[in-house]
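Sending over a structure as structure tokens; questions will come in a sec.
As you look at this complex, bear in mind that one protein chain is not there, while each of the others sits in place.
Going in written order, the chains are labelled A and B, and every chain counts its residues from 1.
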Amino acid sequence: MKRTLAIFVFALLVMATGDLHAQPPSKDGFVPVDQLGTQEQLPATPLVAAAYGVAWGAVLVYVWTIWRRLARVEREIAEVSRRIAAGTRR
Amino acid sequence: MSKVFAPLLVVCGAMFFYAPFLIVGAPYEATMGLVQKIFYFHVPSAMTLFLSAFVAGIASAIFLFAGRPAADRVAAAAAEIAVVLGIIVLVSGPLWARKAWGVWWQWDARLTSTLVMWLVFQSYLLLRRYGGPGSERLAAAVAIFGAALVPFVYWSVNLWRTVHPNTNVVPTLAPSMRGPFWFCVAAFLCLYVLLLTLRTALESRRSELDALYLALED
Partner (left out) sequence: MSFMAAVALVVRKDLVIETRSREVVYTALLFAVSCVLVFAFGFVNEGRADPAAAAAILWIAIAFSGTLALGRIFDRERQNETMRALLLAPVARPAIYVGKLAGVLSLLLMVQAIVVPLVALWFQAELFRHASLVIALLATGSLGYAAVGTLFAAMLARTRGRGALLPVLLYPVTIPVIIAGVKGTVALLQAEPNLAIARAWLMMLIAFDAVFITLALWIFEPAMAE
């Protein structure tokens, strides 16, 4: 169980690097009116980057919290099982 | 569980690795430019949020009416994932809105109703954590009401004239945008199934632990 979880987290990290390999945008199909030149426009890149960052971050942090909680529960199960076994031996 | 888990994990990983290529290759939207790229995971995560809310509601109904404790565990997992997905939707949306509408937030129909639905499932989590023994049924009732809000959220943009894009956007997407979009939807569905399986497994282990504690006291 823990092993699959570790593989899952590792796979997510690998996926995250996929973003770094993306190619620059191609110019076929719709080419928009180029308004990005004017200085009054809000730069979109930090917003897009932040949005993607938050989405990846939320999923990764969530998976990490599941891992931590699972580890704690597994530890407690082992502990309680040990105590039960010790108790029944008496 | 583990027989399906590993291949699904590989598929999901591959999809999320490939998705950025597709998203970058998709054409720019005419009026919004680069910031519209947020659409490719804002809408799929919203769709998965609705799905998770439904799963939580239906599982809660099964728990209440058929008395199956496994359904309660699935409901708890689905509710927690709904909260996480809600965070993604409610953060990526304003980041997009800041550029597209000029404001971070608007009290329009869909934003308000999505926020309300997120709060309902947040209160579900609070109840499960601090409610004490016997609060599972009440939590199930809360989840059912939360799931009942989903159609309200979905149709709210059609009922009131609002600045939020209405539900006609997806069916009328440009063909070259459809591919990346539906790919991302499939990737999110994959991810959702994985997360739900993991989180339900945690709940199962917790109830095993509870049973062990009870056995210890004997």
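Throughout what follows, a residue touches a chain if its C-beta (ideal position, glycine included) is under 8 Å from a C-beta of that chain, and two chains touch if they have at least 3 such contacts.
Remember, predicted model here, so these are calculated numbers, not experimental data.
**Student:** What are the shown chains in contact with the chain that isn't displayed?
**Tutor:** B
**Student:** Using the touch definition from the top, which of B:70, B:148 or B:173 touches the missing chain?
**Tutor:** B:148
**Student:** For the chain left off this view, which of B:127, B:177 or B:209 is in contact with it?
**Tutor:** In the full complex, the listed residue that touches the missing chain is B:127.
**Student:** Which parts of chain B face the unshown chain closely enough to count as touching?
**Tutor:** Touching the missing chain: residues 64-65, 112-113, 116, 119-120, 122-123, 126-127, 130-135, 137-138, 140-142, 144-146, 148-149, 152.
Please note the rule applied: only the chains that are shown with their structure count from here on.
**Student:** How far is the middle of chain A from the middle of chain B, if each middle is the mean of its Cα atoms, in Å?
**Tutor:** Roughly 15 Å separates the two chain centres.
**Student:** Hey, which residues of chain B end up touching chain A in the complex?
**Tutor:** 2, 5-6, 9-10, 12-13, 16-21, 23-25, 27-31, 33-35, 37-38, 41-42, 45, 81, 84, 87-88, 91-92, 95-96, 98-99, 174, 176, 191, 194-195, 198-199, 201-202, 205-206, 208-209, 212-213, 215-216
**Student:** Which positions of chain A touch chain B when the two form their complex?
**Tutor:** Residues in contact with chain B: 1, 4-5, 7-8, 11-12, 14-15, 18-19, 21-26, 28-33, 35-36, 42, 44-45, 47-48, 50-52, 54-55, 58-59, 62-63, 66, 69-70, 73-74, 76-77, 80-81, 83-84, 87.
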